[in-house]
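The complex is shown incomplete by one protein chain, all other protein chains being positioned as in the whole.
The block that comes next holds chain A.
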């Protein structure tokens, strides 16, 4: 048996040349579509995700309508060409359904649903290229799309993964390559400003002693991502505002 490949080299670099606490490059864009109320595109390393938000709008089925909140409908799908092996179908399998539900949970934690009785918000995310950290990229894209749609949220919800390299060192933002080699992956969706955790998931077991430091690393990652998204949102709003001449602002 060959020796298990090390996730961190002796000088502390990872397989793609990052250090343990470095995120992959994030590029994002808001308002990519004109048809939905809000849309966003995000790239985290090679993981590419599109998100579109429709609503709040009238609930289509009468039974589901809630008199005090709005319902949030999420759909996660992965393009058939997004992974190494061509997928049979883009959505509907167990993994997609699970990710849809997790996404819904993360969004329910931030959207001020009580403001929109009898309404519904649809969030569609599509993975164009999956290269590790699919769920975090989807959460971040959905957050941006919701902000673009002008839907009130308490704060950003960001997600990030972290892992444990060489059984000791916490590593941020795990890529697909590192996922495959092994090492437990901890996925965290959090509200970076208040430090609340809305979702936490582990792919494998590791010793409880390691959990606090890996979790801290992941939360740090969420904060960093929030700063990047915030910058992008501000730039987008500034561009939009200056091209409309701030016509809708009175003060």
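To be clear about the criterion, contacts are C-beta pairs under 8 Å (C-beta built on N, C-alpha and C of every residue); 3 or more make two chains touch, one makes a residue touch a chain; residues count from 1.
Simple rule for what comes next: contacts and distances are computed from a predicted model.
According to UniProt, the chain absent from the figure is "Exosome complex component RRP4", selected among "Exosome complex component RRP4", "E2 ubiquitin-conjugating enzyme", "Elongin-C" or "3-methyl-2-oxobutanoate dehydrogenase (2-methylpropanoyl-transferring)".
In the complete assembly, the contact with the undisplayed chain comes from A:119, out of A:47, A:77, A:104 or A:119. Think of the hidden chain as still there; on chain A it touches residues 31, 34, 37-38, 55-58, 112, 116-119, 147-156, 191, 193, 230, 233-234, 236-251.
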